[in-house]
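Here it is: the structure, laid out below.
Every protein chain but one is kept in place in this view of the complex.
Letters are used for the chains, namely A, B, C, D, E, F and G, taken in the order the chains are written, and counting of residues starts over at 1 for each.
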């Protein structure tokens, strides 16, 4: 079977943060492809990647970008697949610019916006998994299990703190 | 068949804005239920609604709230269903507070954050539809058709402007 | 001769503000075309308009948009013509979102960003005129004359105030 | 006698900042318990801790959290004990997100919001002490004494500066 | 018995918003006094009011102010009674200025900061009541009852929405 | 003759930044005193210092403080001497909190607000000097001379850049 | 004797707000001149006005401007007279733009920045008066008297509130 999730990032310098998404998808056993394409420096490539993703049967696209983060919006404009946007803190404005550029989409073309940076990249993967789990009971079980582990980890951490 | 989308809002005063979501779901023929529950004033009810939604087979939960908008996050903490958050501009800070309260979720518990206000409510419905369309080819066609209409409307609007 | 300036706006509701640009271009005798196209709702139309503008010999493109204002950036990604972006205050965030979405472009693809709203629309036209005036001595004279008039108007206004 | 103050924090990484609260409570001789629980990763545990705190006779709950800091609000929704929220600067937005998420509570469910970070953690402890001092004359004296010392320290510091 | 809560506001124009606090205290049967005093225009009066409040046995002081809202901080500097600050949206910055001026207190002198405006004024009264309820079981019952009513109201509201 | 300028700072940790003010006053030969006093931790001392300053014939008071920077406002409330406020970037909000707390004073009690941090501390001294120079022709000459030097330094710097 | 204070404003539309400054100066019996000049539309006029003000013996210059409010800074660059800047809320950003443009001056060229809008315009006049009062004992008495009246007004207002 092919990949389910396409991870796009606007620049090579986004790779370290976006690797948080890959790690979560890997841990959940969800096949994915990661690549780089810019909304502004390679608009043709971006368009082509989205169209190919649709043809190859990808289900969800994750797009991480910084500054005037147009990538997720531009991708969303080309597809009706769910698009998840991760704003990155790559400018002096600490990601406020990319958060607003990603979240404030006009009516008709949604981008599922995550938190700025690493937490957002992780959650992009979790949201993708939650979407895929709607038709994959095994994955849903894994997600429920993960939540239980998270809660357990919190409880264990609590012991160390005291 | 039961409803697919549960629309929650934190307060009755959010109803006018959240009606944008209902209108889009109606237009797309997606069954949904709308109700009111507050993360802070009725936490028990909120929890109960989420658990019932899971049992009744809802697929997506949309949560609209203003100010320190915890509703979507609190809902997301109780389920692995995709949760879509709509920040509402109900305080003097024009929704910046609710946008940050909705989007800046910690790793592990995603909320798909939309734009502040009406555009965000519309897009919550579109994103829900895009998620449901992954396993509903007919709905997907409707969405593709809608995009075509949007583009056509833009082109027609252009004529009026000149 | 054909038009020199293409004015794009993301939505019909932007027309009133963007009319400030038309008025300035008209007053300076600069031919222009105004149309509507959205970065998100009509990406194909936007791309086509930019390519046609290049072929038809337009010199400058002005793009006005609100919210996550991607229009100017998306246009700039498709051309090496100078692109002037006007952020519009169409969301509850009063244009802070559109200002950051327009100004914070990554290296390689500039957008000449103006002030939010009517002042920005006027200045988009003035900047377009200043660019065209580099190879049009008559237009340059008009601009110099305008500045003189502005200063004169200020001085006259001062008399009323006292 | 049991503890008077329950200190909750959303994550182990908050421990260093929240230790400022413990230090102040220790210095004032106020018994307290510190633990970790997340509004999102361990909602059940959070709810249980609040209910136990009520039963065990705790008087005040301090909750420190970063990002979309829902912890204090979620705790406040479960109790009528005074809840003090400490916004932490754990995201690229430097705590503006957690400040707004903590302070902008809707009518009916208050959170006593402190400054972002260490000063806020210290003040959470001082406010807890001021609340307890309403029925503890000895503690009140200690607080008055502390203020005198603060003023004295300022005056002594002044000598070093000259 | 004398009043328990002193409500201060910086200016007569704050009266309408601060009346939200009075209404809640009235409904809960908590005696209070309301007066006006400015941190800047009547510093002597403010100081005197705080000292008298201490002598007369007030338990909690609520201070509402706009702009560079120093009132709550200045009051807190003069007492170890719990001080609750309500930031008011009386400047063009919509209360962001008063929120930061109220919340960002240095270590040692806490102000329990509420939301901007009416919700904050209501919650100031609720927090005062929660503090007083620590030594007043009857008041505590009232507060628990109020929460139940809030939850019930939410549930009833939900029926109207459908 | 006694000192002309009193420099107050809210905390010892502000000393390094506020030393920029001292350096400028020294260079201009203006007598000054520097001391520490907090609006919140030592309100009595602050009040006393302002009253003494008036009696001792000080002409200008400079007050530097961070976070909810009430110091300059509190000083201004006690005197009709010109008060210059320097907002310091000592919290995670980088001085936005102290800038708004210093600048947004209500009508009747002005604080001459400077830039955040070192540039602001320097300018506090320059503004104090400009005020004193209104009745000190020699000082005025020095200030004019300084401006000339600044312009010359800029011109010399320009040579190094090329 | 000639005027002591020159009030500049960037545009006729600023007249209503800046009239607050005139009213205060009038009430204090301080001679002043009001005029309009823009930093950008009439830079020559602005420069000339500043130079004339110096020659005619003006003591203080007040400059009110909105948006990218350069007026006060540009005036300050041309004189060593004290320059007071009033940021005006004339753009969709509610004066945050003009506040930062006025306050964040580089080291060497101070602008005494006031609050945004009417309170700031009033305070510009009060600060000018405080500066002039350094060498005018009668004016100083008036200012002290005004403060007493302000405090009295606050106390009287308090009676109405109860």
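What we mean here is this: a contact is a pair of C-beta atoms (placed from the backbone, for glycine too) under 8 Å apart; a residue touches a chain by one contact, two chains touch by 3 or more.
Computed from a prediction, not measured in an experiment: that's the story for all the values here.
S.K.: When the whole complex is taken into account, which chains on show are touched by the absent chain?
M.R.: Counted over the whole complex, the chain not pictured touches A, C, F, G.
S.K.: Sort through A:5, A:21, A:50 or A:68 and give me the one touching the missing partner chain.
M.R.: That would be A:68, which touches the missing chain.
S.K.: Residues on subunit G that touch the omitted chain in the whole complex?
M.R.: Listed in rising order, the touching residues are 10-11, 38-41, 43, 66-68, 70, 73-74, 76-78, 91, 93, 96-98, 100-106, 108-109.
S.K.: Can you list where subunit F touches the absent chain?
M.R.: Interface with the chain not displayed, on the subunit F side: 89, 94-96, 115-117, 119, 147, 150-151, 153-155, 157-158, 160-162.
S.K.: Please output the residues of subunit A touching the missing chain, sorted low to high.
M.R.: 9, 11-12, 15, 33-38, 41-42, 44-45, 67-68, 91-94
Here is the rule we use: only the chains that are shown with their structure count from here on.
S.K.: Work out which chains are contact partners of both subunit A and subunit G.
M.R.: Of all the chains present, those in contact with both subunit A and subunit G are C.
S.K.: Tell me which of E-F, D-E or C-G has the interface of A-D again, with more than half the contact pairs shared?
M.R.: C-G
S.K.: Approximately how many whole Å separate the CA-defined centres of subunit A and subunit B?
M.R.: 19
S.K.: Please set out, as single numbers or ranges, the residues of subunit C touching at least two other chains.
M.R.: 11, 38, 41, 67-68, 91, 93-94, 96
S.K.: Which of the chains are touching one another, listed as pairs?
M.R.: So, checking each combination of chains, I get A-B, A-C, A-D, B-C, B-D, B-E, C-G, D-E, D-F, E-F, E-G, F-G as the touching pairs.
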